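A protein chain is absent from this complex, but the other protein chains hold their places.
Presenting chain A:
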Amino acid sequence: METLKKHYWKGAGMILLVYTMYMGFLGHVPRQPILNETVRNLYFHVTMWFSMIALLGVSVYHSIQYLRKSDPMHDLKSNAYVITGLVFATLGLLTGSIWAKFTWGDWWTNDPKLNSVAIGMLIYLAYGLVRSSLPDEQQKARISSVYNIFAFIIFMVLIWILPRMTDSLHPGNGGNPGFNSMDLDNRMRMVFYPAILGWMSLGFWYAQLRIRIRKIEVSLEEKEEA
């Protein structure tokens, strides 16, 4: 019973993802000019960004906790969530690139959201560099927590405020209607919301696996030193 309580969300997430896959590729979608069948990408592209923001948010939570309590476990978790967030950002960029090719006509368009995300990836790659350039474990944890919190807030400004002030091809920006007003009809909603939950649970599962691997590595290192 304990294990079921602890792990049921993984199974639920996977069921949701199977449902997303099935409905995403075979379910009914409204036909719209330009978008046509590519609107199915809504379940695979937009959900990646939701998951990424959730993962990075949790990572910031652990960074704050690290600064408050100096428990190395929080730093380990925070780092794992950042890496998972980056994986999802990469997937988001790839799915977005495919979508852009078939609707806007190019793999990469000069769009504030695309540029913002590219900058965001640079910010987080610099985070990796900070970590690797500091040899001392405690110092590494402290400095990278500080940088993570700072980077997250700048990143949020970048992706939430900036695209709203400039013209963007994305829905909901620069005078374009959002998906809500365009008929994201109820049948799509029935797939879209479960898809968000499904991808998020996949992300958190992935992050937890990373955390567990790191924990084992750390304990092995400690054993070797002893």
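Quick note on the criterion: a contact is a pair of C-beta atoms (placed from the backbone, for glycine too) under 8 Å apart; a residue touches a chain by one contact, two chains touch by 3 or more; residues count from 1.
Operating definition for what follows: contacts and distances are computed from a predicted model.
Its record in UniProt calls the unshown chain "ABC transporter permease", which is the match among "beta-galactosidase", "Fumarate reductase/succinate dehydrogenase flavoprotein subunit", "ABC transporter permease" or "2-hydroxyglutaryl-CoA dehydratase". In the complete assembly, the contact with the undisplayed chain comes from A:153, out of A:15, A:94 or A:153. Only one residue from A:21, A:73, A:98 or A:134 touches the chain missing from this view: A:134.
For the chain missing from the display, the contacting residue among A:12, A:73, A:123 or A:218 is A:123, taking the whole complex into account. Residues 67, 116, 119-120, 122-123, 126, 129-130, 133-134, 139, 142-143, 145-147, 149-151, 153-154, 157-158, 161-162, 165-166 of chain A touch the missing chain (whole complex, contact as defined above).
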